[in-house]
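All protein chains of the complex are present and in place, except for one that has been dropped.
For subunit A:
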Amino acid sequence: MQITAPKFKENATKALHDASLQKALGNVERGFVAKRAKAAAALPEFDALRDAARDIKNHTLENLDLYLEAYEEKVTAAGGHVHWASTAKDARDAILDICKTANARTVTKGKSMITEEIGLNDHLEKNGIHPIETDLGEYIIQLRGETPSHIIAPAVHVNKEEIEADFRRVHTHLPKDRQITEPTALLSEARVVLRQEYFNADVGITGANFLIAETGSSIIVTNEGNGDLTQTLPRVHIVVASIEKVVPTLEDVSTILRVLARSATGQDMSVYTTLSTGPKRPEDPDGPDEYHVILLDNGRSSMLGTEFQDMLRCIRCGACMNHCPVYHAVGGHAYGSVYPGPMGAVLTPKLWGIDQSGHLPNASTFCGRCESVCPMRIPLPKMMRHWRERAFEAHQEPAAQRYGLSLWAFLAKRPKLYHLATGIAARGMAMLGGSKRRLSSLPLAGGWTKHRDLPAPEPKTFLQQWAEGKR
């Protein structure tokens, strides 16, 4: 995808003025937050499960090479193939290769953020292969030529009226006078259209929520069942997953699954939890003839052993963005990256460089709500702060900001000078505030006074008054 993270501010301002987007964003807040809270409250051991899930993933990351090797061995033993991809290009090439060997013309896809990350759809299309998204949300945004604005609800920014218009524009073979104003009617129509595509497809591509070292299985969770049809009907199934998706055992996965759906949608479990282990065996009634796994690194291994390692625990539930006031205000597209919200603010600079994505870890109030709901207890604000440190060391912020900060720090380290300066500032601002005791404009504080008044201070600071004996 095209990374527009450098234009985050412009994107955000545009989003704030987009009435239809603002209406749609209300759904994130109203829907997901209350549902997660209810699901968490209904499970007394929820927090203990979060700790257990965190520990499982920490242990796995400490021994990632061993578990990946064990996983590969099991996949191979089950008759599947593992393809290691260091970069997005490696992954795209490997997938295209498999598709070409299979003479594929149509490829169905289960929802997969990792294929968004590697820009797979464009690549397939350029090479004459038609990818069809089968997750309803992904299907809608594919029709619109857009990218997901949320990692579990890719079309959360679209209203149902817009979807109706898109369906009428694209599904021209259907009667013009059909009624598709209701969500269920839209769903039925998409289901009918997609059903044919499942049969047409030569290759099915899915992501993986987890890879299990113990058995060589991949797991996808969906609410629509589209993943199952994607991976069982075509001749070839390709799983695309990043290396940190591996967990040691089935038992471990069952622990993490218990926090995943609750955190994401407030469900106890997703409607479908599908395990795939290798291609169809002789006694199986159905399934693919070939089973491939693309294991993508794309910068993940370079996070190991650094201050960003904890991010690799992420299970992509989206709870952080569902609870983020900044995400609520601007939506996912404003971030201009594949992964939006707090988790994206940490992951994106790793994928595309902090020089491209410096805004993302900065555009947070550090309110900490993301960390408080993260099922894997990832300290997201702390890691955003680490990115700010990297950006600061690289002198990335605007000069005025940097000088302002260093002047302030210079004073803060010198109490006498500091108090001289605050004394002058208090007197000055008190004077400007006049009898109304507030400022509606102030030099150098335009960011504040554009939207808010600034309550004026008293002419003397607290420390001045205290020194003079006022109590």
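Keep this in mind: a contact is a pair of C-beta atoms (placed from the backbone, for glycine too) under 8 Å apart; a residue touches a chain by one contact, two chains touch by 3 or more; residues count from 1.
The working rule: contacts and distances are computed from a predicted model.
Peer 1: Going by UniProt, what is the name of the one chain that was not included in the view, given "Tryptophan synthase beta chain", "L-lactate dehydrogenase complex protein LldE", "Metallophosphoesterase" or "Sugar ABC transporter permease"?
Peer 2: "L-lactate dehydrogenase complex protein LldE"
Peer 1: Among A:201, A:243, A:259 or A:330, which residue is in contact with the omitted chain in the full complex?
Peer 2: A:330
Peer 1: Could you tell me which of A:130, A:168 or A:460 touches the chain that is not displayed?
Peer 2: Residue touching the chain left out of view: A:460.
Peer 1: Pick out which of A:127, A:302 or A:372 touches the chain that's been left out of the picture.
Peer 2: A:372
Peer 1: In the full complex, which bits of subunit A touch the chain not displayed? Write them out.
Peer 2: Residues of subunit A in contact with the hidden chain: 9, 12-13, 16, 325-326, 328-330, 362-369, 371-372, 385, 387-393, 397, 401, 405-406, 408-409, 411-413, 415, 418-419, 422, 425-426, 435-438, 440, 445-448, 450-458, 460-463, 465-467, 470-471.
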